[in-house]
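Single-structure report; data block below.
A protein chain is absent from this complex, but the other protein chains hold their places.
Moving on, here comes subunit A:
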Amino acid sequence: MTEVTELMRPEGEALNTKEVLLNLGPQHPSTHGVLRLVLELDGEIVERVDPHIGYLHRGTEKLAESFTYTQIFPLTDRLDYVCPPSNNLAFALAVEKLLGIEAPIRAQYIRVMMAELARISGHLLITGALPMDLGAMTALLYAMREREMIMDLMEMITGARMHTSFCRVGGVREDLPEGFLPKIREFCAIFPNRIRDYERLVEDNRVFLKRTQGVGVISAEDAIDLGLSGPNLRASGVDWDIRRDEPYEVYDRLAFNVITRKEGDCFARWQCRVDEMRESVRIIEQCIEQMPEGLFQVDMPTIAFPVDKERVHCSMEALIQHFDLSAYGFDVPPGEVYSAIEAPKGELGFYIISDGSPKPFRMKVRAPSFVNLQALFGVTNARYLADMIAVLGSIDPVMAEVDK
C-alpha cells in the first residue's frame, strides 16, 4: 500500500484528495495464483485496474516446438492444472484432425467422461473458493471433500491425482481399471445431493448474496466484445456451448442442457457453474451406460503403441515400433488446424501448424482464462475494492493457464 499517509492531513488545511495506487498481489490469497493488480483508487473506489501477468510464464508454446506430439501432453496438463483431462483432450483432438484419424468410440467415451469429471473438479474449486474469498470458509471445505472423491477416481484411472496426461493421440493410454464403474456410479449417486448442500450453505448466506448479487455485472455485448467464453459468457445470457454447437467426440449422442443466466453478475457466474456440475453428472452417467466394449486406442502402428503390450516382448516389429514411437515420435502431415473444445473455463483452442515433422512448427494455445481475465475491463459497476475480489473470484482465472 503506497501513499496512505498522503491522506492524513493536518487539521484546517483544504481537502486535498489524491489517487492512491494499490498493489494487489502478486502474492495474495484472493488472486488465485500469482496475479498482480495495480489498482488506482479514489478512496475505496476503484478508478482503473491494470493486471500484470506473466509470473508463471513457462513458455509452453516455445517449448512445444521442440517436443514431439506425445511429449506435449504433460505440458498441456500444466495449463489449467485444475482440470488436465480437458487440456489433454483439446490437444489430442487438434492433432487427430491433422492426422485425419478419430479415436475409437470407447476411447471417446472415456475421454468425455474424464473431461466431465475434470469440469466438476474445476467448478468445485471455484464453488468453494468464491465464498471463501468473501469470508465464508465452510463451503470450500465441503467442496474439497467431494473434489477428493474425484481425485481418487482420477488416481484409479491414471495413477496420478493432478497431472493425469491420460490422453494419447488416437485414444487414451490404457483401458479403465477393473472395479472402476461401481466407484463412479457411487460418485454419481452421492454427488447431486452434495450440490444441494453447497447451495443451501451459500445461497442462504445473506452476506454472500449482498456481495455478489448485482455486483460485477457484464452485459452480453461486453462479454462477447471481450471474448469471454464458458460459464462467464453464459452467465451474461449468451447461449453458446461448443459441446452442443460444434459437437466433438461423442457429445452429439449425449443429452444435456446448456445453463444460462441473464443477470451477468458474480452470483450468476457462481450459479452457472453449480448447475453445470449437475449436467456433468448427467453426462457421466450417460457415458457409463453407453460406453461400448472395444479398443481404447487406434490400432495404427505408425501412431500408437501396440494395442497388445505383450507383443513388444516377443515380436521384433512391435519392439521397433515401440522404440521408434518413443524416440522419434510420428510424422504429422503438413497443414494447419484450429480445434476448440468447451473446457471448464471456456473455449480452449489449439492452433497447430505442422511442417510434416514429428514436432509442431507452431502451437498456439487459446487459453480461456487469459481472455476471461480481460473481463476486469468490462465490469461497470464493481466500484469498491472489495467488489474487485468478488469479480476476480467469479471470473475464475487459473493463472497457470493465463501465463502459459
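We adopt the following convention: contacts are C-beta pairs under 8 Å (C-beta built on N, C-alpha and C of every residue); 3 or more make two chains touch, one makes a residue touch a chain; residues count from 1.
Rule of thumb we're sticking to: contacts and distances are computed from a predicted model.
Only one chain is not pictured, and the protein name UniProt records for it, out of "Amino acid ABC transporter permease", "Succinate dehydrogenase flavoprotein subunit", "NADH-quinone oxidoreductase subunit C" or "Protein arginine kinase activator", is "NADH-quinone oxidoreductase subunit C". For the options A:Pro29, A:Gly43 or A:Gly59, the residue in contact with the chain missing from this view is A:Gly59. Although one chain is not displayed, subunit A still touches it through residues 21, 38, 40, 50, 53-54, 57, 59, 61-63, 66, 97-98, 102, 224-227, 238, 240, 245-248, 252, 335-340, 347, 349, 351, 353, 362, 364, 366, 370-371, 373-374, 377-378, 403-404.
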